[in-house]
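Yeah, one chain of the complex is gone here, protein chain that is, but the others are all in their spots.
Moving on, here comes chain A:
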Amino acid sequence: MITINYFGNIAEAAQSDSETLEQTSMSLAELLDLLDSKYAIGKFPFQVAVNRKIVSKQQALNISDSDEVALLPPFAGG
């Protein structure tokens, strides 16, 4: 299972702070496509962290079982 944690306005779009996917292996690009089709995350600015390390969205990276992915948008309130 892959865990996805959502923050800021992306958590609102996903209507959840966190969810787990049944998949045990997929590329980062596939994962982002999947999430975009579910929650239209493409309209938000955000960074991606895999296991608490921020990675490039374009990086050829395999997400595997028990990995934790986080979508981090910038906040603007103050």
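To be clear about the criterion, a contact is a pair of C-beta atoms (placed from the backbone, for glycine too) under 8 Å apart; a residue touches a chain by one contact, two chains touch by 3 or more; residues count from 1.
Keep this in mind: contacts and distances are computed from a predicted model.
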{"item": "UniProt protein name of the chain not shown, from \"Molybdopterin-synthase adenylyltransferase\", \"ABC transporter permease\", \"Cytochrome c oxidase subunit 1\" or \"TonB-dependent receptor\"", "value": "\"Molybdopterin-synthase adenylyltransferase\""}
{"item": "Sites on chain A contacted by the missing partner chain, in the whole complex", "value": "5, 7-9, 17, 43-45, 47, 49, 52-56, 70, 72-78"}
